[in-house]
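What follows is a structure written as C-alpha cells; I'll ask about it next.
Below, a portion of the complex is reproduced, with chain positions unchanged.
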Amino acid sequence: MTTEERLAQKLAELQLKMPAAATPKGLYRPVLVVDNLAYTSGHLPFEPDGRLITGRVGEGMDVDAAERAAMLAALGILATLRAELGSLDRVRRVVKLLGMVNCTPDFTQQPAVVNGASRLLADVFGTKRGVGARSAFGVGSLPLGVPVEIEAVFEIEK
Amino acid sequence: MTTEERLAQKLAELQLKMPAAATPKGLYRPVLVVDNLAYTSGHLPFEPDGRLITGRVGEGMDVDAAERAAMLAALGILATLRAELGSLDRVRRVVKLLGMVNCTPDFTQQPAVVNGASRLLADVFGTKRGVGARSAFGVGSLPLGVPVEIEAVFEIEK
C-alpha cells in the first residue's frame, strides 16, 4: 500500500475528510523545503468543519480531548505537506516532532497528548518510516488559545 | 539590490544602527554552521544602546512593545550571522524561526509578537527568500527576564 492509500484508509476509519492546507496566522510559510528536508511550521488543531479547537489541558480539557487535537494538528501537517509535494508518497520518513501542550503547571502527561499526532503519522507512514525523534513539553499559552501545537520535520524524495 | 544594501536601507528607515554580535549568556556559540545550514542560538532583544529589554507580555508590556523586541532580537541574529559569514549576501534564505514569547497564560497573540522578527527578515532578504517556516508559542519565563527569544535556521552559500 502506498502512503496515500494508507491515509485514505485511516481517514475512512476515523470518519474524517482531509482538511484544507493551513493558512498562516502570521508572516511565515506552512512548510519550507531545503534539499531533502521539509520543515513545517507549528500547526494548530482544527475540527473537520474548520473550527479551531481551543482549551487548556487540566483546566476543563482532558487528555483524550487534547490527544485528539494533536491528531488533528498532525492531519493539518499532512494537508500542508501534500499541497507542497503533490503527493505524500514523496515523503521518505518522519524525522522529528516538536509538541507543545498548553496546560496547567501540575500537568505531566504531555507525551500522552502528543502521542495523538505520533500515532496518526505512524499509521499513515508505517512504524518504520512514521516514527521519528520527538520532544514534548508544557507551555503557558499558545496562539489563539489552542491546547496543542505541532511542528515537524520530514525527509522527502528530492 | 543586495541583501546588505537592503539592510542598510532598512536600518536608515528604522533609525537604527547595526548592533554588536551577541555575547553568549552561557556555554554555547551564537551560530553554528553545518554544510549549507546556519543554526543560530536563541537571541534576546537588546535596545540600540545595548540595554537588554525585559518584561512580560500581558503584564505591563503590550503587543507593540513585544513586537519591537522581537524585531530587535532578529536584528541581533543578523549581526551574529554577518560576524560569522563576513556578509549577509552569503545567506540564501530563511529556513525556520522558533519564537518564544514570555507572556501571561491568557495571552494568545504570540504570532503577532513574532511577526516583528519575521517582518525584519522579510524586508532584508525579500519575501521570496526571507519568509520561512515558523513556530511561535508562549512560555512561562525566559533568560534574564526578556519578553521574547528568537532562534533561526538559515540556508547559506557554501
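Chains: A and B, in written order; residue numbering restarts at 1 for each.
Note that a residue touches a chain if its C-beta (ideal position, glycine included) is under 8 Å from a C-beta of that chain, and two chains touch if they have at least 3 such contacts.
Since the model is a prediction, treat every value here as computed from it, not as a measurement.
Because every chain is the same sequence, the assembly can be counted simply: 2 are drawn, and the full complex in the file has 3 copies.
Going forward, only the chains that are shown with their structure count from here on.
Once the centre of each chain is set as its mean CA position, chain A and chain B turn out to be 26 Å apart.
Residues of chain A that touch chain B in their complex: 25-32, 34-35, 39-42, 56, 98, 100, 105, 139-145, 149, 151. The residues of chain B lying in touch with chain A in their complex are 36-37, 93, 95-97, 103-112, 114-115, 118-119, 122, 131-140, 153, 155.
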